[in-house]
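Here's a slice of the assembly, chains where they normally sit.
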Amino acid sequence: MTRYHRIAAQDLGRLGALSDGIFAVAMTLLVLELHVPAAQAWHERLLWSDGAVSAEEPVWHALTHVGPQFLICFLGFLTLGMFWIGQQTQLNLLARADRSLTWIHLMFLFGIAMVPFATALLGAFPQSRLALVVYWVDLLYLGLVQLASLRYASRAGLLAETTVPEDLRAIRDRIAIVQVLYAVSVALCPLSTYLSIGLIIALQVNSAVSPQIRPLNRF
Amino acid sequence: MTRYHRIAAQDLGRLGALSDGIFAVAMTLLVLELHVPAAQAWHERLLWSDGAVSAEEPVWHALTHVGPQFLICFLGFLTLGMFWIGQQTQLNLLARADRSLTWIHLMFLFGIAMVPFATALLGAFPQSRLALVVYWVDLLYLGLVQLASLRYASRAGLLAETTVPEDLRAIRDRIAIVQVLYAVSVALCPLSTYLSIGLIIALQVNSAVSPQIRPLNRF
């Protein structure tokens, strides 16, 4: 290892700040996808403005367009929220960063930056199995990188002194359970892609709410 | 509660940083909406460039287009500013975060990310009651999530030791007063949507300026 590699990218705080920035932009851009139909409606209004069409008509039209995309966009937001909490929880267990850990997290953030693309593809083609598989590949990739980060951090001695092995096992189990449920949901797409999408949303809402009912509180 | 749920998302600082990022992107994107007419004017200039039209003509045209949208965009900015101050004030009363509080705030941030969409819709259709109601539903949702956050934080023991019950009551009252005034403003939309929009802007400007005159300094 060269001297540069030893002094490079030690700052856990800046890794967190870059991550927050990328998550924030991705989360806001997700919702920005909804904008396009409003702009289309705007032009339609100009076309209709001479006629007797009520002012509400193009708004209904725009909202109807937005409707299904709104659900997909909510799915993308939940996905980003889950991974943001996961990454934050992992980084909180560390005492410091190094260059390899930083690159692992940059690769994680590349997957995060892909979420708006994968979400927009699924929003445009909610009936396509291929679009669903693209979305799922991104989820799987993000899970694998999270596991790699955990493994590297504990091998390279980056963990804080207060971190106990149970913490690592809890995170690892958590990632595994969620990824298995994602895979099962996607495997049901030959029945209906809407079923798969609905299951993933239900899984993520359950994870956010984490009701005090067994076994729902395990996911 | 599983071990993962106990260690996840404790970091109040990163929640604040993610929020600042989402508010910053949303606030800047609001104003970006104004860009579109400028781009249209650019193309018109190309069409006109052979003629004898003065260089100022298309700029006036672009600005006239932008005029009404500018007001709506200012409204959106004030809305985001008020909610940013509200969230910051609440988070300052807490000693730490947990996973449920973080999810409540992620749901809050989803509503924040919707503000540019709702603002663009209202900017495109300022005469539409439906667009106004969509905007108001977002405001109401944000207020309810703020109340839920306050309630959860005090029940789950996340408050800082220096936080007194009067602080909580002040925030709760504040949210209630503002939401009632929003609802009254929107309820007047059958008279004129411009009246409703004007009242909301006046209410928010008053809140920002908070003049030393009773009862205006209460809102």
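Things to note:
Every chain is named by a letter (A and B) in the order it is written, and numbering of its residues begins at 1.
As a working rule, contacts are C-beta pairs under 8 Å (C-beta built on N, C-alpha and C of every residue); 3 or more make two chains touch, one makes a residue touch a chain.
Bear in mind that the values here come from a model prediction, so they are computed numbers and not experimental data.
Oligomeric state of the entire complex in this file, given as copies of the one sequence with 2 shown: 4.
Here is the rule we go by: only the chains that are shown with their structure count from here on.
Superposing chain A on chain B by their CA atoms means rotating through 90 degrees, a value rounded to the nearest 5.
Rounded to whole angstrom, the centroid-to-centroid distance between chain A and chain B, based on C-alpha atoms, equals 24 Å. By the touch criterion given at the top, residues 16-17, 20-21, 23-25, 27-32, 34-35, 38-39, 41-42, 45, 55-56, 58-60, 62-63, 74, 77, 81, 84-86, 88-89, 92-93, 166-167, 170-171, 173-174, 208-210, 217-218 of chain A touch chain B in their complex. Chain B makes touch with chain A in their complex at residues 1-5, 7-11, 14, 17-18, 20-22, 24-26, 29, 36, 99-100, 102-103, 106-107, 109-110, 113-114, 116-117, 120-121, 124-125, 127-131, 134.
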